[in-house]
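Of the protein chains in this complex, one is absent; all others appear in place.
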Amino acid sequence: MKDRITLQVARYRPEKESETTFEEYEVPYTKDWVVLDGLNYVKDRVDGTLAYRWSCRMGICGSCGMMVNGEPKLTCATFLSDYAPATVRVEPLTNFPVIRDLIVDIGDFMRKLVTIKPWIMRQFEKPISEGEYRQTPQEMDEYKQFSMCINCMLCYAACPIYGLDPKFIGPAAIALAQRYNLDSRDQASSERNEILSSHEGIWGCTFVGECTKVCPKHVDPAGAIQRYKLSAALDSLKSFLMPWGTS
Amino acid sequence: MVVKRQLEPLLWLLFSAGGVFAALLMPSLLLLFGFAYPLGVVAPPSYEHLRAVLSHPLTLVVLFVLCTSSLFHWAHRFRYTLYDGLQIKHLNEVIRLTCYGGAIIGSAAAAFLLLRLGLS
Partner (left out) sequence: METPIYTEYHPRWLRRRVSTYWWMQRRSYFAFIVRELSSLSVAWFVVYLLMLVNAVTHGEASYRTFLEWSAHPRVLLLNVASLFLVVFHAVTWFSLAPQAIVVHFGGRRVPGSMIAASNYGAWIVASAVVIWILVRA
């Protein structure tokens, strides 16, 4: 087994080019190396101008998302041994504008995240003297899966709808909105409904399901969206059939 | 704008209902009427038996629900496929009109044909 492997890395240097170019780097290969190790080797020993994001190197910060052989992956969790001895192609995440080399701008997502109000909102606040809002394990299980999102943006790279219509709010934002809607301590589902029930919200989604497939934390954003579609549609039906209210 | 907002969830419900009915009933019906009967794999039903089955009020209702919901299922799905797959967003209004309009006309035709059978 060879102890070297070739990385074909996309470069974009706006000061001298207007398109992506590919450069090949040969890096050492061991069974326990991940793509990020290869990139770090390139940066340390071969070409210090290579620009990319990474941080925790253990799959929890969500910084190192890139396209590896055309699939959105966390480079700290993608083993070179899965591709060896073939060349590994590394490109920046699809559907996002590229700032430089492998770095994309996720400002669009950050702005959308704020619009769905990802914090607990109450209609009636308890005074502090009455203690904390308590929750049973079953109540936590309702939303726990959707709270595991690390904002790595792999789902946005995989979602063809987001690629075709950048106004689409996207899987992670809707999953996070559901995390709060389903939280028993939150009382503001109707406030989030305004944004979510627009065409750029859940109704733009056609349940391709790619987001769930690529999610490294098994959040299942597609499931969150479909569940919200069902509950929002049933609510709509109720208010359509009984416009005088149901309470 | 408000009407459009209210409409989208209801259209999605129709789409879902159509998907369920189409999934449950169409495979067996198409297997029989599109494949088995024409090829003679199974003897087609006698005219009297088929007419009796089809004219039964329950059958008429089931078939009407199947036809209407399936047409709206098609309309909703096809509209989004054209919008996303072909990226022809500028024809958005035309697409919506054609798809849902087609579904409405088809449902009216279904109602007419089924009623006519039931009453004849």
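Going in written order, the chains are labelled A and B, and every chain counts its residues from 1.
To be clear about the criterion, contacts are C-beta pairs under 8 Å (C-beta built on N, C-alpha and C of every residue); 3 or more make two chains touch, one makes a residue touch a chain.
Bear in mind that the values here come from a model prediction, so they are computed numbers and not experimental data.
**Q** To test your reading of the contact rule: which positions on chain B touch the chain that is missing from view?
**A** Spelled out for chain B, the touching residues are 18-20, 22-35, 37-39, 42, 44-47, 49-51, 53-54, 63, 66-67, 70-71, 73-74, 77-78, 80-81, 85-87, 106, 109-110, 113-114, 116-117, 120.
**Q** For chain A, which residues reach the chain that was dropped from this view?
**A** Answer for chain A: residues 12, 14-15, 18-20, 70, 94-95, 97-100, 105, 138, 141, 160, 163-164, 206-210, 212-213, 220, 222-223, 226-227, 229-230 touch the chain left out.
Quick note on the criterion: only the chains that are shown with their structure count from here on.
**Q** Between chain A and chain B, tell me the centre distance in angstrom, where each centre is the average of that chain's C-alpha atoms.
**A** The computed centroid separation for chain A versus chain B comes out at 37 Å.
**Q** For a test of understanding, state which residues of chain A touch chain B in their complex under the given definition.
**A** Against chain B, chain A makes touches at 160-161, 164-165, 197-199, 203, 206, 229-230, 232-237, 239-240.
**Q** Taking the complex as given, what residues does chain B use to touch chain A?
**A** Spelled out, the residues of chain B in touch with chain A are 5-6, 8-10, 12-13, 16, 80-81, 84, 87, 89.
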